[in-house]
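Before any comments, here is the structure.
Of the protein chains in this complex, all but one are displayed in their positions.
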Amino acid sequence: MKSTINYIAEIFRAIWSLLTGMKVTAKYFFTPWNNVTQQYPENRDTLVMFDRFRGEVIMPHNENNEHKCTGCGICEINCPNGSIEIISKSIVNEEGKKKRIIDQHIYHLAMCTFCNLCVKTCPSEAIVMGQKFEHAYWNRTSMTKVLNQPGSKIMEGIKE
Amino acid sequence: MTNEQLIEKLSSAYPDAVVKQGNQYPEITVAHDKMHAFMQYLKSDSTMAFDYLVCESGVDYPAFIQVVYHLESTTHQHFLVVKANTENRETAVLDTVSDIWPTAEFHEDEIFDLLGITFTNHPHLRRLFLDETWGFPLRKDFHDDIHVVER
Amino acid sequence: MAEIKIITTDEIKTDEYLVNMGPQHPSTHGVLRLLVKLEGEIVHNVEPHVGYIHSGIEKMTEALSYPQIIHLTDRMDYLSAHMNNEAVCLCIENALQVEVPERVKYIRTIFDELQRLASHQLWWCASGMDLGALTAFFYGLRDREDILDIFEETCGARLTLNYSVPGGVMFDIHPNFQSKVKAFIKKFRKTLPEYDKLLTGNIIFQNRTKGVGVLSKEDAIAFGVTGPTGRASGFSCDVRKHHPYSAYPYIKFDEKLGTDGDSFMRWKLRMDEMWESLNIIEQLIDNIPEGDIAVKMKGVIKLPEGEFYQRVETGRGEFGVYIVSDGKKNPYRVKFRSPGFSNLFTINHIAKNWKIADLVAIMATFDLVIPDIDR
Partner (left out) sequence: MAFEKYDFTPLTQAIHKALIENVSPLLTTIIEWTIIGVLFLLFIAIFGLLLVYVERKVCAAFQQRLGPMRVGPWGLLQTIADFVKLLMKELITPKSVDKFLYNLAPFIVIIVPFLTISVIPFAPGLQALDFDIGIFFVTAVSSVGVIGVLLAGWASNNKYSLIGGMRSGAQIVSYELSVGMSLITMVILAGTMQISEIVELQRGGWFLFKGHIPAVLAFFVFVVAGTAETNRGPFDLAEAESELTAGFHTEYSGIKFAFFFLAEYINLFIVSAMATIVFLGGWMPFHFGDWAAFNNVMDFIPGLVWFFIKVFGIIFLIMWFKWTFPRLRIDQILTLEWKYLLPINLFNILLMATMVLLGWHW
């Protein structure tokens, strides 16, 4: 007799446990306004990344097309993946001294792991992390970027 | 047991082993032929009872390959680092401890795979990660022109 | 009358056959290959074959400087990225005898626990999916998103955080950090009981996991099974408790210990750990002391000659970093003791004579992350 009662009680307990689970899913079924899906390409304009988001390395230029990069190569040394290449050139400045300045700051986005070490170690804060997150390209060469814009020069007052 | 007691006990029990206090934990270096018996002793001795092999790692030195055992006792909560050197780099052979701690079986597979130490009496020594075409990558003289780009 | 011969099941044994579960199998969560020997549905032998995602991190570290190593550890156990980062940082700080500011300790511990929560949430939803409850998968990911947003706001990355640096943390916490974490805790305290309602209490789930894949305490110790998996067997192995680091010495928390060591216990223990993590964060979040976020380190970090070992508790168990330094700017040898590696290889021991569906349940409750195993 006792085993029969247990048998029936077990069935009811089992059904009850199933109903509790169904209650949870039903709660979400009937509250569709809580849905978490975002319609991505449509809501592109409303998407704001956090200001510290590490999307890609960029070199900010001011309105005079000037940047802060001295071409010291510390970022290149600190990059664990070799995704930064600094090509510098020698110029002769007004005082007649030979000076090495940056020619091309090459950034291989495809090799970057976004570890932030280059930005962190940059002595003149010339490179920062950008907010762009849509890094899909049709070919690999477009993932190699030159960060300093053509014709740009170094800002006044940046120490070597 | 405190570290001092542990060092004292071990140095009296195994006078020819090098016992010293390392940076964090007591360290003991045992000869490769006595290693297995020593490990057995570490586990079975009730005052030490090192029953938990935390980590087993191989290090390639110029003259020999070292296997480092990090041992902990779950009853006494003390920690010991045991080092065993192979005779030389060419015949890198050590006794297995997988009969003492089953977890060592797979750590030793890994060490065999990456450093090329052959563990005798190991039940199932095999390359764990890499296939047969590879050398032993964690050895310092390993060179791979295909996969490794050096700057 | 003809004699009736009674045939036992042993005598009508059929042939065993091999099934490759993986490297691309839905339940192995990555590229793990299990060579399963089956008789009908009964598992007779499981042989894990790893190495499909072996990336040679230990070899790579030998060519990198110490700060550069840290970002590689993100990619091992990607669900416990911050704990891995912290382990390397602590090891370096220990070697250099650097005392990090109190603020750093608090921030790191909060991050640890948030990361643990995120890891357990993903484990919860993924193992729900393994057991066939697909809806759980989305609920878990939904809640994990909140934590990832908190991470992203403070350190700019969601998964591969690379937040700890030798001597401190990379950024100060975001001004919104505390309020967001508190809001998350409040919200998650409400949704966590739903996890129990949906699966833990469910009769089908309990039948699937109770008594399945029992790992005894002795075996757990012998196989070096740590983390929630080991603690479910009663193996007290919480590094946070036994060898406290960062801010863990300052706080009160329980090390949850199980007794049964079956799949259900492993499940229950992780659920309990989520509650405990919430408690830990609550103790810390309002008390973050003011101060620097990093000690000034040398431009080129060189460790003194010697060997250094640091253990931390990740979402999966005990993570160890063993650094052998020869005094140069690159380490001589780095070994990562990953929890998943030791945990995985017990699977043959405990999945024997269970059904193939139980093997999936056991793997689900082991919470394996394959890059953690392969490194």
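Just so it is clear, A, B and C label the chains in written order, and each chain counts residues from 1 on its own.
Everything below uses one rule, namely that a residue touches a chain if its C-beta (ideal position, glycine included) is under 8 Å from a C-beta of that chain, and two chains touch if they have at least 3 such contacts.
Given the structure is predicted, the values throughout are model-derived calculations rather than measurements.
Trainee: Indicate each shown chain that the hidden chain touches within the full complex.
Mentor: Every shown chain touched by the left-out chain: A, C.
Trainee: One chain is left out of this view; which of A:Ser3, A:Asn35 or A:Asn93 touches it in the full complex?
Mentor: Missing-chain contact among the listed residues: A:Asn35.
Trainee: One chain isn't shown here. Among C:Tyr106, C:Tyr139, C:Tyr163 or C:Phe177, which residue touches it?
Mentor: Hidden-chain contact among the options goes to C:Tyr139.
Trainee: Among C:Gly128, C:Gly213 or C:Gly315, choose the residue that contacts the chain missing from this document, as touch is defined above.
Mentor: Residue touching the chain left out of view: C:Gly128.
Trainee: Which residues does subunit A use to touch the chain missing from this display?
Mentor: Where subunit A meets the chain not shown: residues 11, 18, 21-22, 24-26, 28-29, 32, 34-37, 39.
Trainee: Could you pull out which residues of subunit C are in touch with the chain that's been left out?
Mentor: 17, 19, 25-27, 38, 41, 128-135, 137-139, 142, 198-199, 202, 204-205, 207-208, 355-358, 360
Operating definition for what follows: only the chains that are shown with their structure count from here on.
Trainee: Distance from the CA centroid of subunit A to that of subunit B, rounded to the nearest Å?
Mentor: Their C-alpha centroids are separated by 41 Å.
Trainee: Taking each chain's centre as its mean C-alpha position, how far apart are subunit B and subunit C in Å?
Mentor: Comparing mean C-alpha positions, subunit C is 25 Å from subunit B.
Trainee: Taking the touch rule as given, give the residues of subunit C at its contact with subunit B in the complex, in rising order.
Mentor: 50-51, 54, 56, 58-59, 63, 94-95, 219, 221-224, 235-237, 242, 306-309, 311, 318, 320, 322, 324, 332-333, 335, 337, 341-342, 345, 349, 374
Trainee: In their shared complex, at which residues does subunit A touch subunit C?
Mentor: By the definition above, subunit A touches subunit C via 13-14, 17-18, 20-21, 23-25, 28, 36, 50, 52-54, 78, 80, 113-117, 120, 129.
Trainee: Show me the residue ranges of subunit C that touch subunit A in the complex, using the header's touch definition.
Mentor: On the subunit C side, the touching residues are 64-65, 67-68, 70-72, 75, 135, 138-139, 142, 145, 149, 152-157, 160, 162, 165, 170-171, 174, 194, 197-199, 201-204, 206.
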